[in-house]
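Only one structure is covered here, and it is reproduced in the block below.
Removed from the display is one protein chain of the complex; every other protein chain stays in position.
Presenting subunit A:
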Amino acid sequence: MVYLDAVVTSRFEGRRFEVPSRVYARPLELYEGASVGAGALQQELSLSGFRKGDGVAPGSYRRSGSRFVISTRGFRFPDGEEPRRRVALTIRDDQVDDFRIVSGESSPIVRLEPAQIGGIYPSHREDRILVQLQNVPKLLPATLMAVEDRNFYHHFGIAPLSIARAMLANLRAGEIVQGGSTLTQQLVKNLFLTRDQTLLRKANEALMSILLEWHYDKDDILETYLNEVYLGQAGTRSINGFGLASQFYFGESLKNLKPHQIALLVGMVKGPSYYNPRRNPDRALKRRNLVLSEMEKTGLLSSQEAAHARGLPLGVSEKPSYSENRYPAYIDLVRRHLARDYREEDLSSAGLRIFTTLNPAIQAAAEESVRDTLPRLGHGEVRDKLESALVVTAKDTGEVLALVGGKKPEFAGFNRALDARRPIGSLIKPFIYLSALSQPDRYTLISPVKDASFVLEFDDGRRWEPKDYDSKERGEVPLHQALAHSYNLPAVRVGLDVGVDVVAQTLQDFGVTSSISRYPAMLLGSVSMTPVTVAQMYQGLATSGFNTPLRTIREVTDAHGKALSRYPLEVDQVADPAAVHLVQYAMQEVMQEGTGQSAYYTVPKSLSLAGKTGTTDDGRDSWFAGFSGDYLAVAWVGRDDNGPTSLTGASGALPVWSRFMAKVPQHGFAPVVPDGVGYHWVNDQRQALTDEYCENARYVPFITGSEPDREVSCSGALQKRIQGWFKGLFE
């Protein structure tokens, strides 16, 4: 008895507030000019739980062609309430046009409620939305008592008369067929006991019910019941309590439910799976109408109201498309970030709301790109062994928008985006040249660099003889061309000239925290990194020298919306924007004339891009890292067993990357020319200024003062010049 008493008090106190945390995608912002396709908008609406309908009822939308009318439900964001509104807009060329607020507070920008993309559950996998008795519509507890326990407010935990009645029935049948349990007993059964029906258990249940009533008042018990009762199943997650059940079955919050919906939920208490309105609608309807009749009998509804309610359809929403494991790789990264600031037990029980940076449309495009491209790479056995990872961030905010951890993105497992540490190969080259171009008195984009083999002899007698990928030697090439074509020998020569330590320091400035080997081989990318680290490092190149820490979480609030932590945007200048601008020039050249050219088989030529390929020995790793005006993406393709493939960066990772870039509407890359940079027409073979219309003339950026002072004019200048004028007209 003392033991039971302890169990009752400790478990009741302890378990009443265990609520999983909810993880949200970034909310979609709608405004004139926002980039979103009609298909993506519809997908977004469905993910956020909008129903196709009249566009008048909150939570519904109407679409005719490219015209949308959306009626938002309103949402409490960490920075304030987004009120309910009706919004009309047209999607034209993947942009929002004709944006209007039809009703509600006027505003040039509106946030949709964010899609829930996951939850962090306690080990028993119960999910619930806590409700407080005072906020529950009165009809719900009244109906519950009318159906399950009419004497709830008067008994002391058990109702002997009902038990006697049930016992009699059970004895007659020779087995347990009737419950006759009070709400208190049902709660005790859910909270403390196993499901097998023995007489000893029955006795314990009765005792514990009396003890519970002894310690707590009726409203406490009722509120706990409303939050505890089991009302359905979604995969391995159980739907507990009326708060969540209301969302799960009707897509509505409890306070908005109509009598026929309350009747259905109360009716389901008897057997949530047997009366599941989605699977067994006929049974559910019968049961609901029975409950409605009880409500009429006890005076909760007038006979007119009851008759009207009985005539209504079930009104159940489509099964929520949300599944808790839709984005396992991304949620993995979110959990790792959370683990730095929160304890696991708080995450799984304190009902936190976690606002992430996931962009569902970008994530979908990223998953499709990996899924569609991998089967076309390599051949035979190697093809089956190929794996991949893709990281996408917003170029200027550092927000991680999408993460793919393997070729089957829907399965949790080895998360290659975070855990596959691989040599980065030529992805290191932009950092070598950045280190060099930061010394404008020594290096410019047109500095001649030697593409000729050499041997490096170490003190211990070992020799190192770097080779070019194609084993060719080209004599002297201009620096920009050496980067665009990813020649090895010039990169190593330049790297040795500026110093391995300086290059390693540049990598660290750009956010690499792991130790970097100072052997010359690091200049060919022997240093290993995960795709996410590469994304971090390239962020600084994409943003003109500003290191922007990657983020997956914007904000965490408690269950009531009070902010707990904010993860703000940070920028930190780590390189001279002028030098980075020169590197960005050469990285654009990679795409137009160099190793990244084949991207334009997939991507329209009008989208300007910048990037770099990376390949390691025997094609063990195929990398591509690059960016547009809006997005930065890093793709990796290789084998988990680190075996060889026949792929290069251009034939493995680049097709994944360019397929992704072709799928999303975005702006091209056109960096603002920073202070202290001037463009000049030059002949890069002769390292001299030249005339715009001379052959071999390139328009190249220089850090002011480092441009050549020599000028060459082309032979037959006048004729060439005239040809030049006509070139634009007739081609």
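A few comments on the model shown:
Going forward, contacts are C-beta pairs under 8 Å (C-beta built on N, C-alpha and C of every residue); 3 or more make two chains touch, one makes a residue touch a chain; residues count from 1.
The rule is simple: contacts and distances are computed from a predicted model.
From the set "Phosphonate ABC transporter, permease protein PhnE", "ATP/GTP-binding protein", "Oxidoreductase" or "Tetratricopeptide repeat protein", the protein name that UniProt assigns to the chain left out of the figure is "Tetratricopeptide repeat protein".
Of the candidate positions A:156, A:411 or A:699, contact with the hidden chain is made by A:699. One of A:608, A:646 or A:713 touches the chain omitted from the figure, and that residue is A:608. Residues of subunit A in contact with the chain left out of this view: 29, 31-35, 78-80, 93-95, 107-109, 394-397, 399, 543-546, 554, 563, 566, 568-573, 577, 581, 584-585, 588-589, 592-593, 600-608, 610, 628-630, 662-675, 678-679, 692, 697-699, 701, 724, 727-728, 731.
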